[in-house]
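What follows is a single structure, written as structure tokens, with notes after it.
A protein chain is absent from this complex, but the other protein chains hold their places.
So, chain A:
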Amino acid sequence: MNLLSLLGGDADMRGQLKERRARLYRVAYSWCHDRALADDLAQEALARGLARLHQLRDPAQLDSWLFKILHNCWRDCFRCQKGFQDVDELEDYQYAHDDTPEHIHSRSQVVDRVRTAVALLPMGQRQVLTLIDLEEFSYNQVAEILEIPVGTVMSRLCRGRQSLKVRLIELAPQAKAAALRSVK
């Protein structure tokens, strides 16, 4: 759990870092749906985390601290793109359109549909949702990681789940039934 105590045990530390890296990668992937970018983000977050390990006051907060760094890396990645003044505007521009790279990975249909639906969510909702569902952070931790009020976390989560519900459950599987119902 505690990275600081790991500095002694080399093998142990390597294992833990590997595991953290995988988790960072998974969340980064759920934000951008781009393997290379997600890998870079996870790597950058870990590197920054290790470099600033001395700034971590409470070792128990390591996880949320690392994900906060990941969030910052994600925003920096937007900032270095020129021509946009407002980061939020760029996030919407880049990642809230219909064309997603999802169809590239056709594994199981459900996984595919979930990722497509998540990719269609606005960035704010997507981040809240993935941090809670994938990493099981509490609402307070998510609020701290993303630097937004808890109320915003709750409302974004609520809206995000609502649109996922429509896309994943109400629309897809019952398409047949709806078609039948319209036949007289």
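Quick note on the criterion: a residue touches a chain if its C-beta (ideal position, glycine included) is under 8 Å from a C-beta of that chain, and two chains touch if they have at least 3 such contacts; residues count from 1.
As a working rule, contacts and distances are computed from a predicted model.
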Hidden chain of the complex, named as in its UniProt record, picked from "Intracellular sulfur oxidation DsrE/DsrF family protein", "Spermidine/putrescine transport system substrate-binding protein", "Paraquat-inducible protein A" or "Nitrogenase component 1": "Intracellular sulfur oxidation DsrE/DsrF family protein"
Residue, one of A:Leu46, A:Ile132 or A:Leu146, that touches the chain absent here: A:Ile132
Interface with the undisplayed chain - residues on chain A: 25-26, 29-30, 35-36, 38-39, 42, 82-83, 85, 105, 110-111, 114-115, 118, 129-130, 132-134, 138-139, 154-155, 157-158, 161-162, 164-165, 168-169
